[in-house]
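Just one protein chain is left out here, and the rest sit where they should.
For chain A:
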Amino acid sequence: MTTSTPAVRVARLSKSYGDFDAVSDISFDIMPGETFALLGPNGAGKSSTIEILEGYRDRSEGDITVLGVDPQHGGLDWKARIGIVLQSSGESGNATVVEQLRHFAGLYPNPRPVDEVIAAVGLEAKAKTRIHKLSGGQQRRVDVALGIIGRPELLFLDEPTTGFDPEARHQFWDLIRSLKAEGTTILLTTHNLDEAAELSDRAGIIVGGQLIDIGAIGELGGPAARTPMVRWRDASGARHETRTDSPARLVAELAADAGGEPAELQVIRPSLEDIYLGLVRRHAATTSNPENAEVLA
C-alpha cells in the first residue's frame, strides 16, 4: 500500500488511425520518482503512446492521467510541470544555444539556471554557436537541455541519445541519474537496451501495439528468460550448452570431471537485450502463427 498516487496512470489505452490499431489496450502506471522505459521495435506504438501522454495526440479509448490531469485537456499550468524531449527536431535554429535556452527558460515559472543546464549537457564551448551549425549529436543535447530547463516534475525522453557518441551517452546517463536523484519522474523510450538497463527502474515492452511484458528491469521475461547458460567443449571436442540456475556448481563438476580446465568455458547471463529479443521474437511467432500461441505461451 503506497500513499502516493501514480505520476502517470494509463488504463486500457487504445489508439487507432483509420483501420490501423497503433496501440491496443495498454495499461501501466508510473510512480513519482520512478524511471520507466518503454521498449519495442520501430512502429510498435511507443511514440503514439508517449505523444498521447504529452498531450499532442488524442486517444481513441482508455483513461489517462498525467500528473493528475487528462493530457487531452492539459492547460498551461500542467505544461509548466512537464518536460518533453521529442524524438527528432529539425529546427532551422538561427538562435544560439544560450539564446534559445534563455528564451525557453523565460517561458517557465521556475526554470533552472541557463548556464548550469548548458554545462550539464556539455555545451559550454558551443553556447554562443547558432544551433543549426552544431552537429547532430550536439543539437540533440540542445533538445535535452530544452526538455529540462523548466525543472519538470515529469520528463518525457523519446529516444534521447540518438546520434550521441559513447562518451556523450555516458555523460547523459549521469545527467539523468542526477535528475532521478532530485525526484524527477521519467518516461524513456530507447532502442539502446544498455541505456534502459542503466537508467530505468521498470520497463514495458510494446510490440504491435500491445504491451507484451512489464516489470522491474531485473525481472522482465520471467525467471526462465534469465537462467544463466554454461557453454564448454569436452575432451572429445563436442560442444555443450546447458541452462542452469547453479552455474558455479556445474562448472566445479565439469572441472572435477575433466581433471582441469574445461575447454572454451563460458558462463553467460542473458542481458536485457537478449531477454528483449527473445520476447519480441516469441511474440512475433505467436502472432504470425496463432495455433502455436498456446504452446509457446
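Throughout what follows, a contact is a pair of C-beta atoms (placed from the backbone, for glycine too) under 8 Å apart; a residue touches a chain by one contact, two chains touch by 3 or more; residues count from 1.
The criterion applied here is as follows: contacts and distances are computed from a predicted model.
Undergrad: Can you pick, from "Molybdopterin-dependent oxidoreductase", "Transport permease protein", "cytochrome-c oxidase" or "Chemotaxis protein CheW", the UniProt protein name of the chain not displayed?
TA: "Transport permease protein"
Undergrad: If I consider the whole complex, including the chain that's not displayed, which of A:69, A:98 or A:168 touches that chain?
TA: The one listed residue touching the chain not shown is A:168.
Undergrad: Out of A:62, A:122, A:163 or A:270, which residue would touch the omitted chain in the full complex?
TA: Spelled out, the listed residue whose C-beta touches the missing chain is A:122.
Undergrad: Of the residues listed, A:4, A:110 or A:236, which one is in contact with the missing chain?
TA: Missing-chain contact among the listed residues: A:110.
Undergrad: Considering the whole complex, not just the chains shown, which residues of chain A touch the missing one?
TA: 17-18, 54-58, 76-77, 79-80, 82, 84, 86, 88-92, 94-95, 99, 103-104, 106-110, 112-113, 116-117, 119-122, 130, 146, 148, 150-151, 168, 171-172, 174-175, 177-179, 182-183
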